[in-house]
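Complex shown without one protein chain; remaining protein chains in place.
Entry: chain A
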């Protein structure tokens, strides 16, 4: 739900200059990719229905249209759309109105235009966040003169920045966790500069890094993304992130020692906010429907009684005890209000993760702009860290909420340090189940051969890469960087009948064949990933629609490439059942008889569906989840 205190002003700043349209054959241009990323972002904004406002600034345009333009200053920069709520019009603009330009413009000039726009257009309005997202390939020259002033002003006005580039830049390590193993770094792709980039682009990368480092320190580099990263992880956008409300309190140790703190939710399960409303099937209106609850006695006639004739009661063992709301209010437990009080300290090993409960993680910092509090809290954090101990605390959010007992443990990172608070169970919440021992039990003792098979399984399915020299471990599958597929799905509701959508899209030229087919392939992949027959049928519909339209639009090569890639994929993913359906339905490559552009003979097409000899491919590949998500797309 939108909350006014969490409103953001976002400027999408896109390079449409000459070089953005360059691409290798069979690859999408940075221009197209940038549009895609922006589309996804705006889509999500539209569906999130918040009060954020979005502007669109293009640079490298043939014309010039901005408030700062004068003489030869700030040329080829166009404010395409001013700050306002994103809507379907903006989506359509991005989709079709934005055209590649034939000019080049200074990226830093464009940034100044964006900053000016934010300053001017947020004047007198309340925005919690101001943010600029830059999409560029960095191939245009820029003048560094104003760089320091720009950085200064960004900091001063609290504008955050994110960069989206066609290539990954070298990033070193993560945010440098200390508490949980400084050896670890998350996987960011290659840590060397991408090949095939120009001197100008290298200079651009240096500049972008400098800007981000000066704005956010080491963490800033995390805010430079490649287009493909962004497409995979929608949530990279700063804006779609939810911010937490600060909770101010005092951490107390006994009655004489208190430290001013502020806490934020750092992890909590995001759920689909919007729920489905019930509407009348014929009118599709919700107003027509009403629900009512009635009370009735447990007699044969089910005699109805009015709500006023009922009172509240509770079961207490075999007894039911009448207990009015008023009495309850008066007699119930009352907490003495907000608190974060230490009950004691214990060894960290005594508070096992299996006892963690509740639905949130709080990060506890010293109060803002209070150095004394910061030093006091830092003493506690380091004392606990060095002693390998944790605090057990009583936490009460406010006087209306129930008290919790939880653990607070230190978390020390390069950029910040804090206590992390997680709720612990009460005695009543525990279930002490016992289970039969698995040791010394004849019935389930594995043999040596079985043990070594499992041993080999574990080795072959490792999700980390160890660098012996560096002594680091790289996480090849960082789950916490993967977005929840449920949200992705909701943002394409259109997925209920993708085959039909595809047909409409290409026939009405609402999207290029290329785009529509990408979307379709994405759906097919999702369906196949479910590994469910129901979805196999849906996939088949999509494939057939794809094939028909491909012949119609002379895009036979695109379909043939897709089908070949699909066959390989099916093999790797061991979706043999699915391939059987493909074979059964006789869906094969498009032959030259069907479309003149194809080089495939009927003979070859038949052979394509014949079973491969080497059907028993190495099953290990099946588990390389990391790499194959976009394989199909890349092959086209």
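Just so we're on the same page, a contact is a pair of C-beta atoms (placed from the backbone, for glycine too) under 8 Å apart; a residue touches a chain by one contact, two chains touch by 3 or more; residues count from 1.
Keep this in mind: contacts and distances are computed from a predicted model.
Going by its UniProt record, the hidden chain of the complex is named "X-ray repair cross-complementing protein 6" among "X-ray repair cross-complementing protein 6", "Immediate early response 5", "AP-3 complex subunit delta-1" or "Regulator of G protein signaling 11". The chain that is not drawn here is touched, among residues A:311, A:326 or A:610, by A:311.
The hidden chain makes contact, of the residues A:436, A:471, A:596 or A:611, with A:436.
Across A:72, A:199 or A:386, the single residue that touches the chain missing here is A:386. Taking the complete complex into account, A:375 is the one of A:67, A:149 or A:375 that touches the chain left out. Remark: the omitted chain is touched by one listed residue; of A:445, A:554 or A:599 this is A:445.
Remark: the omitted chain is touched by one listed residue; of A:367, A:581 or A:609 this is A:367.
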